[in-house]
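Could you have a look at this structure, given as structure tokens, before my questions?
Every protein chain of the complex appears in place save one, which is left out.
Chain naming follows the written order as A and B, and within any one chain the residues start at number 1.
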Amino acid sequence: MMTNLLIPLLLITPLLFGIFGFVFPKKATALGIVFGATFLFLSLKLLYSVSENSIEAYYFGAFLPPLGITFEALPFGSLILAISSLILFIVFIYGAFFLNPKQSSLFYPLSSFLTLGFVIVYLSRDIFNIYVGLEIVGLSAIALTVLQKDLESIHSALVYFITTLVASGFYLLAVAILYAKYSVLDINALSLVIQNDFTTLVAFGFMIVAFLIKTAVFPFSFWLPKAHANALSPVSAILSALVIKTTFYLLYLFASSMFTFGINNYTILGYLGVGAVFYGGIKALLATELKMLIAYSTISQVGYLLLVFALDHPYAYYAMVFMLLSHAFAKAGMFLASGAIIHRAKSQNITKLQGYASITPLAVFAIGFSSISLIGLPPSLGFISKWYYLQSAFESSSWIFFITILGGGILSALYLFKILILFLQKPLQKIEEFEKKHDKNSSKIVQLCAFALSFLSVFLGFFSNLLIGFLG
Amino acid sequence: MKSKLFHTLVLSGAFFLFVVLCSALFLLDRFEPVIAEDIIKNLPYSGVSHDVTAVLLNFRALDTLMEVGVIFLALMAIYTVKPHFRYKPLSFENTITNTFVALLFPLIVLCSFYILYGGSYQSGGAFAAAALLAGGIIVLRLVKPRYLSDLQELSLRFVYVSGLLFFILVGIWTLLSGSFLEYRGDIATFFIISIESVLTLSLAVILATYFINAVQRFK
Partner (left out) sequence: MSIFIIAGVAIFIFGLVGVILQKGFIHKLVSLNIFTSGIFLIFISTTVHHEKADPLATALVLTGLVVTLGATAFALMLIRAYYKKRNQSENCNDD
């Protein structure tokens, strides 16, 4: 396959599969699985091409910037895209056994369009094109949240919707100001002509706020816990593991390539990260429902990602990337496993979930493995990420961040061990076995998917050197 | 109590933001039309003679494709909550509305054709024409609910996707001999007009579906 066809194919594939999944709703699951596999293949090919340095920028319509739209595959972006495609594929398999046909008929087309949004956000070099990509991601995420269809879900989806639209508006305003000042929309062109003056700072301020809202950074995290907890479990996995990362990636991309006014100006983001780590951790400790706990844990982990802006050390970048990857796998595995457990228990209340290690052992095992990565125990990728962060904080003598990283780890250990110990105790009452064989089999496969993701978050720790080499 | 404090905080923050934003915008120098010059240079090769249409459907055609994708995505999103609503017609048969629609609807179709094909040399194009036509479809559906009410779900879904699908197929066709959605000169005119026509019809039906779902009779 010629590498210069790869980028357009990455756009065409989600569109076509989404369209056909919608026109033939009964075949949606099959089309979804085929799409997952195809897209995984394409994004891995992209990753390989980037590592060989054999991929060039793609000019849509054969118009050079600033007139046309350019797509470029950089190491960081293509890595996240590949990871997203892998997680999506496993979640799709999970969905085939977890969702009923009516939910499936919309889940797979909507997820295909979500993937289209990912491709635009991670590869596009045009700031207005990125706005459209953000809208695609936002709309499909909301629609996926509403598949659950009860009152709580719709309410939390509406709160998420209004919030994300306001954030998109801020981003569009920033695009307007930048275009009015510099007359170009291309990121590479902008990074050459951008100046450090008041108007640009105002524009960038709006952009930062937009990304902070969409990434649910404390104090803009009010919309996340209910939205993620009330959705269907595969949707929660996609939201927490993948959708959150898109706007964080954009924040890092814009801060490091366009608005390079010195790392000191971004220290405030690091302090917001500190707030997020402790706020999320404490709220997770106090949570009474399983998925709310996992959602607050996401808020806490996102705080770690923000520390990269405050630590001016080469290791901080790798720490951030590893944290992003390990959290994606660990959180996705955790949500999928919780879906299996809650499906059996018919309740999200933690006190009712006592003893489930004997009923859904593989799911609890998955949560255990995810916890290893989230707390940061060796040899997981989460451990390596935290280790690099600690080293950066130590060598820059930033004691606040050092204590934050350690404190956050302790908090995660507290709330994760709490539920794990509860799972491992004796069950409250005698639980009847599954009657139908079909349910038993699908339950096994569902738990296997969850375990695969959680396992990867630990196993990838062995490949950290390979990843560092790739990122350069 | 707490609400009053919150109100004051928000309003003072808004005033501060107003001042900041106004000063930021007034500090801007005269706008330099860097891209506009490129547009004027490339306009003869774009296949249309209006600059905005050329930008939308030739120079930045990918944005337009993604935009149609967003419209289609919103339709799919509406399908997730659609089972909540049953469609009931809003009116009963009478002479006034029947005559009015009989006169109005063909006029709307004619106007939307004019806007559609006028887009090549003046403001207009597929989206404006689709919006007008969608209004016409909604009026027709409200007054004469039995028209087209036995349309199969599958064919309706096919009409929804036809615009987006045709756009992508044109893109794949151009991909085989160059870049995605690359066309110049006379072939560009052909592609643009065909894309816009299919897009108008399909988008009109989608836009009408957005709102027809909400019609319900109140007792």
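Here is the rule we use: contacts are C-beta pairs under 8 Å (C-beta built on N, C-alpha and C of every residue); 3 or more make two chains touch, one makes a residue touch a chain.
Just so it is clear, the model here is predicted, and its values are computed rather than measured.
**Student:** Have a look at A:I33, A:A57, A:L74 or A:L173 and name the one touching the chain we're not showing.
**Tutor:** Per the contact definition at the top, the residue touching the missing chain is A:L173.
**Student:** Who touches the missing chain here, A:I154, A:I445 or A:L467?
**Tutor:** A:I154
**Student:** Identify the residue among B:L73, B:L116 or B:L132 that touches the chain left out of the display.
**Tutor:** If we include the chain that is not displayed, B:L73 is the one touching it.
**Student:** For chain A, which positions touch the chain that isn't shown here?
**Tutor:** 128, 131-132, 135, 138-139, 142-143, 146, 150-151, 154-155, 157-158, 161-162, 165-166, 169, 172-173, 175-177, 179-180, 185
**Student:** On chain B, where is the contact patch with the chain that was removed from view?
**Tutor:** Considering the whole complex, chain B reaches the absent chain at 7, 10-11, 14, 17-18, 21-22, 25-26, 28, 30-33, 35-36, 39, 51-52, 54-56, 60, 63-64, 67, 70-71, 73-74, 77-78, 81-82, 84-85, 127, 207, 210-211, 213-214, 216, 219.
To be clear about the criterion, only the chains that are shown with their structure count from here on.
**Student:** Quick one: report the Å distance separating chain A from chain B, using the average Cα coordinate of each chain.
**Tutor:** It comes to 31 Å between the two C-alpha centres.
**Student:** So in the complex, which bits of chain B are touching chain A?
**Tutor:** Going through chain B, the ones touching chain A are 20-21, 23-25, 27-29, 31-35, 38-39, 42, 58-63, 66-67, 69-70, 72-74, 76-77, 79-81, 154, 157-158, 160-161, 164-165, 168, 171-172, 175, 178-183.
**Student:** Can you name the residues of chain A that touch chain B in the complex?
**Tutor:** Residue positions touching the partner: 5, 8, 11-12, 15-16, 18-19, 22-23, 58-63, 66-69, 106, 109-110, 113, 116, 120, 128-129, 132-133, 135-136, 139-140, 142-143, 146-147, 149, 154, 177, 180-181, 183-185, 197-199, 202-203.
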